[in-house]
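The complex appears here without one of its protein chains, the remainder shown in place.
By written order: A and B. Residues from 1 in each chain.
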Amino acid sequence: MDRQLFHFALAVLVALLLPFFIRSGMLATEVLIFAIAAAGCNLLLGYTGLLSFGQGIFFGLGSYTLGLALVHTTLPLLPTLVLAMIVGCVVAIVIGALSIRRQGVYFVMLTLAFAQLFYFLAYTFSDITGGDNGLIGIPRRGIGPLALNSSWSYYGFVAIIFLIAFAALQRIATSTFGRTLLAIRDNGERAQAIGFPIRAFKIAAFAVSGAVTGLAGALHALLIGIAPLSNIDYHMSESLLVMTIIGGTGNLFGSVLGAAFYLIVSDTLSAIWPRWLLLLGALLIVIALYMQKGIWGLIERGVGIVLGRRGGPDAMAPGPAGSERP
Amino acid sequence: MTATPLQLDEVHSYYGKSHILQGVTLTVGPGEVVTLLGRNGAGKTTTLKTISGLVRAAAGRVRFLDADITNVRAHAIARGGLALVPEDRGIFGLLTVEENLKIAVRKGSLWTMDDVYRHFPRLKERRRNGGAQLSGGEQQMLAIARALLNGPKLLMLDEPVEGLAPVVVDEIVAQIRDIRSSGIPILLVEQNLAVCTELADRHYILDLGRIVYEGSREEFIADAAVKDRYLGVGA
Partner (left out) sequence: MTAALLSTDGLGVRYGSFTALSEVSLSIEPNTIHSVIGPNGAGKTTLFHALTGRVRPSSGRITFNGQNITALTDDRRVRRGLARSFQVTSLFHRLPVRENLRLAAQGRTPWQALRMWQSADRNRDAVAIADSILERLDLTRVAGRSAEELSHGQQRRLEVGMAMASRPLLILLDEPTSGMGIDDIATMKRLIADLGRDHTVLFIEHNMGIVMDISDRITVMQSGRKLVEGAPGEIRDNPEVRRAYLGSMMTGGRA
């Protein structure tokens, strides 16, 4: 079975098995929602080599877009989701186009600056966004005759969208486009020198990432019935990055693992220890030092040891930017 | 018997996978000025860097005063008295001339700050100027003075007169001659032939990572064919 199909099968497995391991329909749905967002983040980080601290912008705008559409208009659900993707896409194009004018640390800072900008915009325009209180009272509209009111029926709906989004991202990542992004990450200067207008490609990557992250944000607002300010704040951008990195930037399924791990662990630990974030910080340090391929990398290594072979990593796999190969 | 200041035997070194030095063998004897010539790309700077430990020698041996210094750490080699004045001079732009000099002073060196100021009056005049404010020639003098304050037992100079006006070149050549008369052996990398023939006892020519010629001052001056072949565009 080829790698792509195998990972998709794993994603299906996750979607099917989550309800058995997680009591709360809300938490299970959140895992899938953030898996989508983390995969979108991975397209920029693992595949294009762009560390964007602005993912929260698209997530939050997705939430607000859906909120405003469902509260103030009679737009059906599916078009609303598409609208959220469009908003995420367009804003990502603008922010991406501006941020990539600088490289490295300055690029990162630009995305961070934009994140702060949008946070303050959301805070200030409180008549639209609800400011600190968030945009409340979002109805869980159904699709035609299908009601999505119960936790698990909504979970089913999100699971289907998750699998479609995952498959779509896989398609994109293994396409000519995806391979070009890998080349840009490996050696942007050379990519330009062999004829690729790398700016355009980076912006396209932002566009896809923004659309996918906007979708996730919309699904999240629909889940909790509110578009909170926290969906667009810096902490959201940071969490999305953390999930992506923990899971492993080597492939898209890693992002699913990262989101699952982060959410399940925070849910469990926060009930036990108020200072659980300390552990998360320590984990990040361990990953940065010893586990650069994240949880997926650990699993790969484990499986490799168990099966007794020293399989080399796929030469065309994405990975942490700047990782030194032996 | 006096120790041989510098001895290289079949030294190979790489930049990444690029095989720059492909077996370099040369000697600098006590009190000698020896030049290392060659077109650019030949590996002259890489040779100096390999000697001073900035580039790893993949094979062969480097001996300094009969001690094996192959792949010894650069700062240890410098502490042992092997001074390199690199092509970019390495002046600390944010420090003044005086500060640049002071950090190089070492006890037991034959050269003191006073000696330096006597030899390089221009540096004395500009001692409170920032390193970055000096002209090319002044920076070169500062770099050489700094190397001397270290009390070197071997001095290596990488293209000391490149890009300098004729008058300044004359000054520097005179200073190098003085250093030579104080007994310090010198390995000089230089593309300017007139300067080389003025100063050197012996010449080596490096081409594509190997020594292709060794000759005394007289032999070299007389041999036009060699110069054309390895330094010019080939006879």
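Note that a residue touches a chain if its C-beta (ideal position, glycine included) is under 8 Å from a C-beta of that chain, and two chains touch if they have at least 3 such contacts.
Not measured: the values here are computed from a predicted model.
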{"item": "Residue among B:Gly93, B:Pro121 or B:Gly232 touching the omitted chain", "value": "B:Gly232"}
{"item": "Listed residues B:Val11, B:Val169, B:Ile184 or B:Ala200, member touching the removed chain", "value": "B:Val169"}
{"item": "Selected from B:Gly41, B:Gly93 or B:Gly183 as touching the chain missing from the view", "value": "B:Gly41"}
{"item": "Residues of subunit B (touch criterion as defined above) contacting the omitted chain", "value": "14-20, 22, 39-42, 159, 161-166, 169-170, 173, 191-195, 208, 227-228, 231-235"}
{"item": "Contacts of subunit A with the absent chain, listed as residue ranges", "value": "171-172, 174-180, 182-183, 186-187, 189-198, 200-201, 204, 208, 315-316, 319, 325"}
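Rule of thumb we're sticking to: only the chains that are shown with their structure count from here on.
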{"item": "Subunit A-subunit B separation of Cα centroids, rounded to whole Å", "value": "57"}
